[in-house]
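To start, the structure itself, in structure tokens.
Heads up, one of the protein chains got dropped from this complex, but the rest are sitting where they should.
Moving on, here comes subunit A:
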Amino acid sequence: MSGDVSTHAGTTASTTSAGTLASPSGTRTTGASRAKGRQGVAPGYEHLRPDRHIHRSVALTVVMIFFAIYCLLPLYWLVVNSTKDYGSLLSSSGLWFGDSFQLFANIGEVLTRKDGIFVRWFLNTIIYVVVGAGGATLLATLGGYGMAKFSFPGKKSVFAVILGAIAIPGTALAVPTFLMFSSLGLTNTMLSVIIPALVSPFGFYLMWIFAQESVPTEVLEAARVDGSSEIRTFATISVRMMAPGIVTVLLFAVVATWNNYFLPLIMLRSESLYPLPLGLQAWNLEATGVQASPIYHLVITASLLTIIPIVVAFLSLQRFWQNGLSAGSVKA
């Protein structure tokens, strides 16, 4: 499959003329005109092309358009169908809007249904995310920094254990964690969702790499000579240097907590403690089965409302996570 496309890269890249919006017919230009096209740029116009060597390709753009359609289609479907009431959901095509625009009516219904339980779920999720993901990031940052910048007895075994933990399926531990928490009286409390969310071995590992790469040991030495305490050096100097890494780890912890389904499913019994995904599933169950209520349109609108905050967070912070991920993956 990859060979296929790279062949395209080889042929189309050389046949389309540089930097221009090549039309499909443009890919059939002859070798002569191609050579002419390449040399034919007057010296004064070279600044119009940011990079002379890049030849934009129609074929590759088409490949990516297919990928983009695949990735965005379900989201498009969700947006379109959250504007329909129950009746037109069943009667109209899923790919286009119905006769009436019911989005705001649907949102109103979602927010007020059953005394506003959705709002409750939303606030619960915020609590889980702020305390769980925030705490996970704090612990990972402190720990990763300690591992990267200091040597202490037992450091090697910590390394081995954490790396091993990354490979352990989290769900394999879920049932025993439930039993353990249940004997401690912690199940069906917010803590039962928050405590396990506090530990992210992968986040720990990432922060360790970030700390290693972004905080020069000389800076720490200089701070020590100046008489700064270790914790002050950390809080004032190191944290700032690790900021892009911290945002990356935070963002991934936020996504993991926002989307967490399995753990709350096991731990929580009361609907009033549910996070959004569990609430969505509860409504979905209500909409299916023998005594189904006609609320599919609300499940769809509620799904949209669940996705929006996390998508906005991703879009607005993309500068951070894109750089952050690359730092992590180079090492991995």
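The working rule: a contact is a pair of C-beta atoms (placed from the backbone, for glycine too) under 8 Å apart; a residue touches a chain by one contact, two chains touch by 3 or more; residues count from 1.
In the analysis below, contacts and distances are computed from a predicted model.
Visitor: Just go with whichever of "Nitrite reductase (NADH) large subunit", "Acyl-CoA dehydrogenase", "Insulinase family protein" or "Sugar ABC transporter permease" UniProt uses as the name of the absent chain.
Guide: "Sugar ABC transporter permease"
Visitor: May I ask you to list the residues on subunit A that touch the chain which is not drawn?
Guide: 1-3, 5-7, 9-10, 12-13, 21, 51, 54-57, 60-61, 63-64, 67-68, 70-72, 74-75, 77-78, 81, 89-95, 139-140, 142-143, 145-147, 149-155, 158, 161-162, 164-165, 167-180, 195-196, 198-199, 201, 204, 230, 234, 255, 258-259, 261-262, 266, 276-278, 280-281, 284-285, 288-289, 296, 299-300, 303, 306-307, 310-311, 313-315, 318, 322, 325-326, 328-330, 332
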